[in-house]
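See structure below.
Here the complex is missing one protein chain, while the rest keep their positions.
Chain naming follows the written order as A and B, and within any one chain the residues start at number 1.
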Amino acid sequence: MSSFTTRADAALADPILKIAVERTAGTAQAKRAIAIDAFPDFEAARTRAAAIKDHVIAHLGPYLEQFEASAIAAGAQVYWAQTADEACRIVIAICKAAGAKTVARSKSMLGEEIGLPHALEEAGIGRVETDLAEHIIQLADERPSHIIWPAMHKTSEQVSALFKAKHRTPHQEETIAAMAQSARRELRGAMLGADVGISGANFLIADSGAVCTVTNEGNAELSLVPPRVHIVTAGIEKIVPSMPHAIHMLRMLARSATGAALTQYTTFYTGPRRPGDRDGPEEMHIVLVDNGRTKMREEGLAEMLRCIRCGACMNHCVVFRQIGGHAYGGTYPGPMGAVLTPTLDGLAATRDLAHACTLNGMCQQVCPVKIPLPTLLRGWREKSWREGLEPTSMRAGLGLWAWVATRPALYRLGTAIAIRAIRLLGRKGWIARLPLAGGWTQYRDLPKPAAQSFMAQYHQEQRK
Amino acid sequence: MTKNVALFVTCLVDIMRPRIGFAAIRALESAGCDVVVPQGQTCCGQPALNSGDRDHAVALAKQTTAALEPYEAIIVPSGSCAGTIRCHYPELFEHDAAWLPRAQAVVAKTFEVMAYLDEVCGWQPDGVTLPATATYHDSCSGLRELGIKAQPRRLLDAIDGLSLTPLAGAETCCGFGGTFCVKYPAISNAIVGEKAAAIDATGADLLLAGDLGCLMNMAGKLHRDGSKVRAFHAIELIAGMGDGPAIGEEA
């Protein structure tokens, strides 16, 4: 697997990616700002949303048991999975028991996290991705680059070429509307013919056993109502106590994600088809997935379990806006991904993510559940340092600097020597190339330091 | 009433641009403060803190706390260094019963210089003239950790002849990020490239901010790109030192 820096460099060298990311994230940022301005006291609403999630995380075990009992009472079957593999095995077993040849999937980041698309493929089960962006990703055989807009990295020109190559009756007219219609034609039949519909959950309602999904396309409903079997895979942190709690979170989610007051379609599914119902699945299976969440709760990352996957942090992140989602290398990109990915994929392979952040705090400022993302990223940096994963040069350099900096008299001497050395390289106030600081001077000039440090000058003046 | 205040000059100002420290002293004295510069200070420890090197961050936090605690108020010409003390020292000493109260006492009297002049002293520059157009970048730590936004603008508004023109994306990070800019230079460059373009697009003569790290990043990019915009720490103008050399200009 390539390194983060290699992927980031490739992303930076791709001018089309930059345009594509800017078009979507820029629009989302602007629309969110308008929605938040129009909302009465969004700050208090964020505090409430964080408190709701913290309450659930503090009582997660009992709430999960309550949800399980309610869902079973409504006729659903509930499963528990500690790992991604276990979750996939459960889903595949349900599909096989149902004799499923094809499944319709409604976009779910948890599904991506546990590698469900790949597991279905390995099991020989056909998969129809019904979210338009996921459909694009499936046709292109790529991975999502954003949690709300998985195909954010693709321009309309690229999507057009893809549809023309893969759709049976592709669009004629070069408009985005015509491309969307081409996908509609292609997917409509596939959705209606699927044996199983698989979704994630935006919320699990503990007191009723309902599973909530939100979409703007209506693809969740079209994927989940016609098939005989509905499978839900959901992270255990998706619980809320009751509908009114979910309603508060829904108000936060849509505004933070797209700037809308609500998604177009918000559906609460409680159990399978009832006697006399004209449609709906005969079986509903809910897989509750841990995959590192209990560990996060135990190891100082409980605040990350507040996350409702709105994507605001990445839309507002200066680093994400430059490199897009794929460079992060995990299921989840951007600031929230940089916190989650080391838990999911191991810190040794992902230590760059916590460092590739300027700690500017914008992500925390826009987070609807007030996750202290910079603090959590700093936590990963500390763990990486403690575990000896940081490069030797960095450890040695910082160690030497700190050794000197904790000896003020020596530090004054050191700065005097350093200033003299650096000044030798300067021309007309600026330094264009500085050894050991090539990362700076490769792209920017460095101002030449003054002849004497502040401390030296100050003491001379004091002695006068 | 005279206030006895200590200047925590910050390691970057100490080495790279001492006149920011002298500007801070000048403005504070003009606001009626007696300023001393404690000897035991070097760096607040932010580079260690942000690199994950907690032990060295704690060592420097202890040294800084001990050096600064005797004074009535501690003034810092940097939002990010003041933010490190105010927001992160209590975290570093979270489980240290001996040092936590000492750090908290320092936190309570540590101020970013422009916030102190504006909010605590209620002071404004008087008789300072600088005919120029300037644009202001809100450095992230000062803005988000300390709420510094209106204070520098109020102080700058009192300078005769100076007009402030808004910067598109003034609250967007410039891509400095401490060691970030040398660890991931290509990403940092892409970010500061956009920032430099936005600064140039304002048509302002001067770029102002409250943090030398960010200023060096933006000024260094502007200079490499051949821009004519000159960069100053806002306190230099506020102290009436805006007629001197800008960042990267020989005295």
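Definition applied: a residue touches a chain if its C-beta (ideal position, glycine included) is under 8 Å from a C-beta of that chain, and two chains touch if they have at least 3 such contacts.
Please note the rule applied: contacts and distances are computed from a predicted model.
Chemist: Assuming one chain is omitted from the figure, identify its UniProt name from "3-oxoacyl-[acyl-carrier-protein] reductase", "LUD domain-containing protein", "1,2-phenylacetyl-CoA epoxidase subunit A" or "GTPase".
Modeler: "LUD domain-containing protein"
Chemist: Missing chain touches which shown chains?
Modeler: Contacts of the unshown chain, counting the full complex: A.
Chemist: Among A:179, A:204, A:234 or A:446, which residue is in contact with the omitted chain in the full complex?
Modeler: Result: among the candidates, A:179 touches the missing chain.
Chemist: Touch as defined at the start, partner being the missing chain; which of A:195, A:290, A:352 or A:445 qualifies?
Modeler: A:290
Chemist: Out of A:228, A:248 or A:383, which touches the unshown chain?
Modeler: Among A:228, A:248 or A:383, only A:248 touches the chain that is not shown.
Chemist: Kindly state which of the options A:52, A:201, A:286 or A:301 is in contact with the chain not pictured.
Modeler: A:52
Chemist: From the list A:269, A:328 or A:458, pick the residue that touches the absent chain.
Modeler: Residue touching the chain left out of view: A:269.
Chemist: So that we can see where the missing chain sits, which residues of subunit A does it touch?
Modeler: These residues touch the chain not displayed: 20, 23-28, 38-42, 44-45, 48, 51-52, 55, 58-65, 74, 79-82, 86, 130-133, 136, 149-152, 154-156, 159, 176-177, 179-181, 183-184, 187-189, 191-192, 208-210, 216-219, 221-222, 225-226, 236, 241-245, 247-248, 250-251, 258, 260-280, 288, 290, 294, 297-298.
Just so it is clear, only the chains that are shown with their structure count from here on.
Chemist: Please report how many Å separate the Cα centroid of subunit A from that of subunit B, as a whole number.
Modeler: Taking the mean C-alpha position of each chain, the two centres sit 33 Å apart.
Chemist: Would you tell me which residues of subunit B are touching subunit A in their complex?
Modeler: By the definition above, subunit B touches subunit A via 9, 11, 13-19, 21-22, 37, 39-43, 47-54, 56, 59-60, 63, 91, 140-141, 143-145, 171-173, 175-193, 216-217, 219-221, 223-224, 245, 247-251.
Chemist: Within their complex, state which residues of subunit A touch subunit B.
Modeler: Those in contact with subunit B are residues 5, 8-9, 12, 318-319, 322-323, 355-362, 364-365, 375, 378, 380-386, 390, 394-395, 398-399, 401-402, 405-406, 408, 411, 415, 418-419, 428-430, 432, 437-440, 442-450, 452-455, 457-458.
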